[in-house]
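What you see is the complex with one protein chain gone and the rest in place.
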Amino acid sequence: MNANVLFRRLLLAIPTLFGVALVVFVLLRLIPGDPVAMMIVGESTPEDIQQLRVQFGLDKSIPHQFLIFLQDIATGNLGTSIMLKQDVLTLVLKSVPATLELAVVAIIISLIAGFLFALAATYWRGGILESLIDSINSVALAIPEFLWALLLILAFGVMWPVLPLSGRIDPSRSFDFSTQFYLFESLATLRFSQVGELLQHLILPATALALPLLAVIARVLKSSLLEANVQDYILLARVKGFARPRVLFRHALPNALLPTITLTGVNFVFLVGGTVLVELIFAYPGIGNLLYVAAINRDLPLIQGVTIVFAFIFVIMNFAFDLLHSALNVRARH
Amino acid sequence: MNTSPLLEVRNLSLSVRGPRGTRTPILRGLSLCLESQAVHGLVGESGGGKTMVGKAILGVLPDGARIDSGSIWFDGQDLTLLRPTERRRLLGRSMSMILQNPMTALNPVMRIETQITDVLQFHMGMKKKAARARALEMLEAVRIRDPERVMKQHPHQLSGGMCQRIVIAIAFACRPKLIIADEPTTALDVTVQHQILRLIRELQEQFGTSVLFVTHDLGVVAKVCDAISVIFAGTILESGTTHDVFRLPKHRYTQALLDAVPRYDRPNRLLQPISSTLHAELFDEIVNHQGVSAA
Amino acid sequence: MMQFDVKSLRVSFPDSARKRLFKPVPMIEVLHGVSFQVARGDSIGIVGESGSGKSTLARALLRLSETSGGSICFEGQELIGLSEHELRPLRRRMQIIFQDSQSALNPRLTVGSIVAEPLISNGLVKSSAQARDKAVELLELAGLSESFSKRYAHQLSGGQRQRVGIARALALNPEVIVADEIVSGLDVSVQAQLLQLLDKLRKDRGLTLLLISHDLSVVRATCEKVIVMRGGDIVENGMTNEVFEHPHQKYTQRLLRAIPLPDVDPTWIHRVQLEESAEPA
Amino acid sequence: MKSLCLAFPLRGNARMWLGGGVLTALILVAILAPWLAPHDPVEQSLLNQLLPPAWFAGGDPNYPLGTDALGRDLLSRLLFGTRPALLVMLAGAAASALVGVALGIFAGYFGGKVDAVISRVLEVFMSFPPMLLAIVLAAVIGPGLMTVIMAVIIIGWTRFCRVIRGEVQALKEQDFIMSARAIGMRPLRVVLHEILPNVLPIMMVLFGLEMGRAIVVEAILSFIGFSSSSVATWGGIIADGRAYINQAWWVLAAPILVIIIMVLSLNAFCDGTQQAVDPVLQR
Partner (left out) sequence: EIGPTLTIAYNIAPPGFDPNSGSYATSPGLQSIFKTLYDPYIGQAEDLSLQPGLMDEFSWSPNRDKISMRLREGAFWHDGKPVSLDDVLWNLRRLREASSGNPLSTVFASIKNLTTQGNVVTFDVEPWRANMLERFTFLACYLIPPHYYEAVGKEGFERRPMGSGPYMFDQFERGSFLRLKVNPHYWGPKPAFDTVVFKFIVDPAGRVAEIERGASDITLDVPYEEYERLSRKTDLVGVAHPITDIALLFLNNNGIMEDANVRKAAAHAIDKKLIVERLHRGMATPIDTLLAPQYKGYDPSITTPYDPALAERLLKASGYSRDKPVEFTIQTTRGYKPKDYETVLAIVEMWRKVGIKANVEVYEIAKHFELRAQHKLAPAAFYNWGNSTADPESSLGTAMVMNSPHASWQTPDLDGRIRPLFEERDEAKRLAGYKAVNRYIAENAFVIPLFQFYQPVIYKRELTFTPHLVGHILPAKIGRA
C-alpha cells in the first residue's frame, strides 16, 4: 500500500458523497407535504409561512436550492433541527459515537461467533454439529433484529434478569467522560469497572444486531473454508503431516479471511441501518434513535443531517475496510 | 537390488463415490514395488490413476475416495492399518510429495520462509533459528538465487520454475525416505525441466531418498528413472528396470506407448497412436477379469 | 500474397502494480516488435521458453487482444484498426484452440452446444436439429463419440477437452488454426492421435496451422517451419529441419540439448550442461 | 432459450424436493386460502379475544390456532398471509434480481466508464441505511405492500449487482469468453449465452436469500407501521402480537414459526436446486 493508492481511494469517495447528497436532496424534496407546514405551531398567517419559506430557502428554484444544499454540506452546515431547535451537526455528532460503539461491539460479537460457527462446522463437517449450526444460521437470518431484541429482553431481562434492559449507562451513577465514546474512553483510561458497566448495557442490543450478521459471516466463511480445503496448498499442508486443526487454522483460515472481511465491511452498513429499531427498543441513545424521532416527526433538516453523516461514516468505513483488505491481501502487495 | 523394498503396494483397490451412492472403481488391484534409494517412474494413460496411487500411499485421498482392499507396506508396516495420527507422523518426515502444479501448491498468503520452516519445526522439533538455517540451505540446494530475499517473498512474486523448486525444497526438507513427484515438470520449457530433473536426481542421491516419479514423458523416464511401472485403468501392466522395459517391453500397451513417442531426432517417423481396439480390449480384460495377462 | 504478414507487432499490458495517480497506467511490453510471414497451408511451430510471449502472439494475431503497434495483414487486409464489428466476418476464417482447455470451455454448457454454438451464431444452420447433427459430426471428426455431446467440460479428461476445442475450431471450416499448447499433459498416445488429426486436416483442406508447444519433438514431427521465441522476440525463424539441424542461436541450441529422448541414459542428466540461464523473473 | 435448457437438465436432490414441496404447499395455500380458511381473516369477534389454540385449555375448536387481540382467527390470517408474503417475496426478489443482475452484468462485462458509473451508483445506494430509505418511501408513496416491495428492491438490487459484477469480471478473464468472440459472437449473445448460464447458479442462491430477506423486511416495516394494514401479513401479525407476548405467546409464535419454515425451505430449495441443476457442482 502506498500513499498514492490511498489518495486515489479517497478521491473516489467524492463522487459517492456527491451522489449521496443528490439522492438525499431528491428524496426529501419528493416527500409530499410542505416542510414548512411542520414548523408551524399554533395559528399562523400566510406572511409567517412565507417568512419561514424564505428562511429555509424554499422560495428559490430547485437547482439553486441544491447548490445551497451542497454548499452547506461542504461547510458542515447541516441546518437546525425543526423539532429540537438545535444545530443538526452537533446533534448528530453527539449520537454517532454511541452508535459506533454499539456497531463495533456487534461486529466483534458476530465476527467471533461467526468464526467459531464456521470453523466448527468445517471441522466437524458432515456431522450433526454442522447441520445444527446451519439451522441456527438460518433461524438467525429468518428472525428480524427487532424480534431478537424483544426475545433477548424477555430472556435476559425478565426470565433470567442478569443484564440491564435499557440505556447506555446506569443513570443513577455519575460518570464523567470527556468524549462521547464512553466505552473507548474508559478502555483508554483503563477504568475497567466502567468498561464492565458499559459492556453490560451494550451486550443485549449488540447481540440483537449481531445475530443476522453472524449468520452471514458464518455462511461465507464456511464456504470459503470449504473452497480453500480442496486447494492444492491444503493438500500440501496435509502432506507435510500437520494435524487437522493446524491445517484449518494456519493454512485454510488465512486464505478464507479475505472474502469474509470484504463481506463484513459491506454488511456494516446494513448493521448500522438495523440500529434504528434496536436502539429504540433498548432506549439506547444513538443515531438510530435520533433518526426514528426525526422520521416520525418529519424533521427534514435532521433527516438530511443524519443521512449525510451516516453516508460519510459509511464511506470512511468502506475506506478502512479497503485498507484492511489490501493489508491482508498479500497477492496484491508489491 | 535390495532385498527388502522400501514401499510395497499390494493389490490395492480404491473407489470414489459415484452418483446415487454407487462407487466407481479407480484402482483395480494395483501392485507396486519400490526399492529404496531409487527413482521409480510411473507412466501410463492420462486418467489411469497415477495421482490417485500417490495420494493413497500418503493417505491424503480426496473426499469420497476410499480404499476397498489391499495393503500398503512402507518400512515394514502396513500403512492402511495405522491410525490417522500415527500416519500423519510419517508424512513430511518419512514420506512427502511434490504436487503437480507448483503455482497452486504453495499457500498464497504465507511467506516462503514459513512454508519451509513450519514443516521443519513441526517434525524435527527445530528451533526457529535452526529451521531458518536449514531452509536457507535447502533453497541453496535447489539453486535459488538470493535465498534470503526469496524467503521473505510470497508465492505470487515468484516464477513457476521457482515455485516448483520451492515445492521440491519442502519435500526434501526433512530428508524423507520416500518422495512422490507428481508430474513435476509438465508445462515447463525443456531448459527449466532439465534443471529440475537434475535437481531431483541430485537431492535423491545426496539424501538417499526414493522417488516415485509420475510423468507422461517417456523421455524423462528414460533419463532419470531406475525402474518403471506402466499403469492402465488402475492396474500395473508391467514393471521392470528402465533399461529392460525400454529395450524389451513385455506388454503390448507398453510397446504401443513407446511407439507413440515423438522424437525430434527422427522427424520422419510416423506417430502411432494406440488403436482404439487395443484400448477397448485392454480395458475389457482388466475390468471384466480383474487380471492382467502378459502379452 | 501471404496469408499473414506480420510486421513489428508490439503488445503491451497495463502494469497495474505501478499505477500512479493522475498519470496513465504504465505499460509493460511483452512483444517487442515481431515480424514473420505465414503462407497458406503452412504448418509453423512456435517454441520458446515459458513466458516468452507465445500465447500473447497467438491472441494478438487474431486480434483477440489489443496491440500497441505494428501491423497484421490478413490476405492483404490490415487487421489492426478494424472494429470488433468489422472483424466479425473475418473471425470465422481464423480460429484458435486455447492453451488452458479448462477455461476455454464454458463450464455450464454441454459439449454438444459448445460445438454447435459457432454454427448457430454465424447462421450456418437452419434448425437446432441440424446444429446438433453437425456438432456430432464434428466431435466424431475430433475422435469423440456421440455420447460425449451431452457431457460437460469437467466430465472430460484433459485430452478430451482439447479435442472439444478442436471440434469447435473446425466447426466454421476455418482457413487458419492457431493451436496453443494442446498436447502438454496428455499421454503420448493421445498426443499422437491429436497431431494426426491436425495433419490430416492440413493435407485435406489446405488448413494453415500454427502450433505452439514446449515439446520440440512434437514440433519437429508436425511442422514444416519453426519460430523460436525468447523474451518477446523471435530469435530464430526457418524451416524446421534447417533449424533443428543447424541452430544459429545459442538459445536454440540449448533448447535442443535439453530435450530428453526416450533412450535410456542415466548419465544424461549430469552430462548435459546447460549454462545457467538467468532466473526467469 | 435453448442453451439454458441444455445447460440445466433437472436432477433429483433431497433438499430441493423438500424445500420445493413446502413452497408448493404454500403457493397452494395462497391460492386456496378462501376455501381453506375457516374464517374471514379480517372478521373480528371482540368476544373471542386471544383464545389459545384449540388443543389448549380454554381453546375453541372453531379457532384451531386461537385468535388475536381483536378476536380474528389466527389460522385464517396465517393462511391469507401467504398471499402478500408470496407477492412481496416474488415481486421484490424478482425485481431486485432483474435490476441487480442486469446492471451487474453490464458493469462487469463492459467495464470502463459504464462500470465506473454503475459502481458509484451502487456505492451511493449502499451508503444509506435501508430503514431510512423505507421510511422516506413510505412517506412518498404511503404505507402498504407497494412500499414494502419497493424497499426490498432498493435494498436488494445492490446485493445482486455487487456479487454478479464480481462474478462476471472473473468470468470475463476466462478463455471461453474469448473463444466466443473468436467465433464472431455478438456481445449481446455472449452475455445471454455464455455469461448468463454461469451466473445463474449464484443468482439462484442470492434469490433464495433475497426472498427470505423480503419477508423479514416486511416484518420490520410492519413493526414500524409502514406495511399494509388492510391485509393480513405475517409481519403484521407479529407486530400486533408482540404486545401480548405474556398473555398469548402463540399469536407471536405462530407467524415466527411460519416465517422460519418459509425461509428455511426457501434456502433449501434454492441451494438444492443450485446443486441439482448446476453441472459444475455435480462432479
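Order of writing sets the chain letters: A, B, C and D. Residues in each chain are counted from 1.
To be clear about the criterion, a contact is a pair of C-beta atoms (placed from the backbone, for glycine too) under 8 Å apart; a residue touches a chain by one contact, two chains touch by 3 or more.
Remember, predicted model here, so these are calculated numbers, not experimental data.
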Item to check | Shown chains that the omitted chain touches within the full complex | outcome: A, D
Next on the checklist: From the list D:Thr24, D:Asn62 or D:Ser230, pick the residue that touches the absent chain.
Outcome noted: D:Ser230
Checklist entry - Of A:Leu165, A:Leu226 or A:Val266, which residue touches the hidden chain? => result A:Leu165
Checklist outcome for this item: Out of A:Leu12, A:Leu84 or A:Val195, the sole contact with the unshown chain comes from A:Leu84
Item to check | Candidate in contact with the missing chain, chosen from D:Gly19, D:Gly66 or D:Pro143 | outcome: D:Pro143
Checklist entry - Please identify, in ascending order, the residues of chain D that touch the omitted chain? => result 42-44, 46-47, 49-50, 69-71, 142-143, 225, 229-230, 242-247
Checklist outcome for this item: Where chain A meets the left-out chain, the residues are 33-34, 37-38, 40-43, 83-86, 91, 94-95, 150, 153-154, 157-158, 161, 164-169, 171-172, 174, 279-286, 289-290, 293, 296-298
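FYI, only the chains that are shown with their structure count from here on.
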Item to check | Count of contact steps on the shortest path from chain B to chain D | outcome: 2
Checklist outcome for this item: Interface with most residue-pair contacts lies between B-C
Checklist outcome for this item: Taking each chain's centre as the mean of its CA atoms, chain A sits from chain D at a distance in Å of 23
Checklist entry - Where the CA atoms of chain A average out and where those of chain C average out, how many Å apart are those spots? => result 52
Checklist outcome for this item: dist(centroid_CA(chain C), centroid_CA(chain D)) in Å evaluates to 48
Checklist entry - Which part of chain D faces chain C closely enough to touch in the complex? => result 2-3, 6-7, 174-176, 178-187, 189, 193-194, 197-198, 200-201, 278-280, 282-283
Item to check | For the chain A and chain D complex, residues of the former touching the latter | outcome: 15-16, 19-20, 22-23, 27-28, 30-32, 135, 138-139, 141-147, 150, 154, 266, 269-270, 272-274, 276-277, 288, 291-292, 295, 298, 303, 306-307, 310-311, 314-315, 318
Next on the checklist: So in the complex, the part of chain C that touches chain B is made up of which residues?
Outcome noted: 48-51, 157-159, 181, 184-193, 195-196, 214-221, 240-241, 244, 254-256, 258-266, 268-270, 272, 274, 276-277, 279-281
